[in-house]
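One chain of protein is taken out of this complex; the other chains stay put.
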Amino acid sequence: MTGTVWDIFILLVKVVGVFAALMVTVLLTIWLERRIVAFMQTRVGPNRVGPFGVLQTLADGIKLFFKEDVRPSNADKLLYGVAPVIMMIPAFLAFSVIPFGFAFGSERAQLADLNVGLLFVLAMGSLQVYGIVLAGWASGSNYPLLGAVRSSAQMISYEIAQGLSLVGVFMTAGTLSAAGIVAAQQGDPLLGFIPRWYVIFQFPLFLVFLLSGIAETNRAPFDLPEAESELVGGYHTEYSGVKFALFFLAEYLNIVTVSAVATTAFLGGPDGPAPDFLPWLWPILWFAAKVFFFIFIFIWLRATLPRLRFDRLMDFGWKVLIPVALAWVAVTAVVLVVDVNLPRPVLLGAIGVLLALLLLSFLLPSSDKEKADRTAPGGSTP
Amino acid sequence: MTTYFQAYGTFAALLVLSIAFVAVAFGANRLLRPNRPTPGKLTTYESGMDPVGTTWSQTQIRYYVFAFLFVIFDVESVFLFPWALVFADIGVAAFWEMVVFIGVLAIGLLYAFKKGVLRWA
Partner (left out) sequence: MTSSEQAELIVFIILAPLAVVTALGMVLTRNAVYSALLLVVNFFCLAGFYVLLEAQFVAAVQVIVYAGAIMVLFLFVLMLLGIGNEVVVKEQMRGQRPAAVLLALGLLVAIVGALAAGVFDAEPASLAAANEGGNVEAIGRILFTRYTFAFETAGILLVVAAVGALVLGKRQP
């Protein structure tokens, strides 16, 4: 019986630890975003509260607790309160299958290693649509409803691309489990220096995953749900106080989770050179470094790119990302089935780079005829 | 067996913890916030104008088409996940099975496309 009590104690420590770490990461991310965007726009950014302004987010969060909770009189009383909660909880839960290190003694550094693994993350992601739809509907107001319809259409479209982009990873790893995928990416480096991470062997899917991840989290340049120039605040226009804070928290939690999934599936998770000194700590540091690398990309893109028009956003998802992901799955399948003399990873890597170049060519300025087509009227907002 | 339940137990613990977090946040907010509603505050926000018309606005039917496409592709990707795992074991047969499956899907979509269903706007 003491064994069970001890197990439960360990479990609680891990759960609370991960919860706290996620919160701190979110606070840091928001601060980093404000500082980095400020730096890119030659401003200063928050620098008063705490060293370098690190505690600014905490101060803002506490402030929101003292704010009046204004609920429009024709809002749906129950669902108006439930929507931000539905938005936030899946974002927390999704993190539970991510391995953030290798082991503390006999305990693994992962909350739960499920057989369905990353499928669980996708399931949690698919629930977030409810938060948005309900927020828009329950507000009983026009802007939130428009924002909700629009952003749920966006989220479901990119969810497909996100799911398909992981299929290639599952094929090469042969498992859905997050720990299994990390283990499959370990091993001796190719040619002595190239790690066996899927970012190399599944490069097109990595791009698809990253782009659809940005769209899933409603971040710039895909931040149409809250396009302030068209829809005020989108689905959370009518929200204030702590309920608004929950939406905000959910958005940044999603960024952290998507970064963590990208790290696990494509960058080898906690894999990295580890000296003998404190061997349990290094994987965690590697993991954190990779996650913050992705978070930086998120922030960088926001500071750099203008927002897409909605019809082009949908076009990009359905006509570029999904076909590319499917085509790459087919390529991976052929490479895995056909017997060749070349080592398969090298072949996949080579084809991947070619396909990625093709994908990137969509970013080049289009020809004049195409341009005329694209600026034709009719593709306006809902 | 026990690790199986332990894994889902952890998941349940995280669920309870996050619900507790929300409850505490809402409770603290209830204690700390002022509450001075005025009719003006409680109207819906329409950029400073008085709200016009009903709270519901007509949305384009084209969104419905995307929701439908989403269901089709979602089911398709659900079939792809187990296929991705066992594909290497079964080999060429599994490859052609999936080609036929996606081919049927593609023909259907092509038909819808020709009918002009998928055109945006």
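Quick notes on this structure:
The chains carry the letters A and B, assigned in the order they are written, with residues numbered from 1 in each.
Heads up, the rule we're going with is that contacts are C-beta pairs under 8 Å (C-beta built on N, C-alpha and C of every residue); 3 or more make two chains touch, one makes a residue touch a chain.
Because the structure is a prediction, the values reported are computed rather than measured.
Touch with the chain omitted from the figure is made, among A:57, A:152, A:172 or A:218, by A:152. Chain A residues in contact with the hidden partner, per the touch definition given at the top, are 4, 76, 79, 114-116, 119-120, 122-123, 126-127, 129-130, 133-134, 136-137, 145, 148-149, 152, 156, 159, 175-177.
Mapped onto chain B, the interface with the missing chain covers residues 1-2, 4-5, 8-9, 55-56, 58-59, 61, 63-65, 67-72, 74-76, 78-79, 81-83, 85-87, 89-90, 93-94, 97, 100-101, 104-105, 107-109, 111-112, 115-118.
Just so it is clear, only the chains that are shown with their structure count from here on.
In terms of their C-alpha centroids, the spacing between chain A and chain B amounts to 14 Å. If you check the complex, the residues on chain A that touch chain B are 7, 11-12, 14-16, 18-19, 64-74, 81, 85, 88-89, 92-93, 96, 111-114, 119, 139-143, 145-146, 149-150, 153, 156-157, 159-160, 163-164, 167-168, 170-171, 174-176, 232, 237-238, 241-242, 245-246, 311, 314-315, 318, 322, 326, 329-330, 333-334, 336-337, 378-380, 382.
Contact residues of chain B toward chain A in the complex are 6-11, 13-15, 17-19, 21-22, 25-26, 28-29, 32-37, 39, 41-47, 51, 53, 55-57, 59-60, 63, 66-67, 69-70, 73-74, 77, 80-81, 84-85, 87-88, 91-92, 95, 98-99, 102, 120-121.
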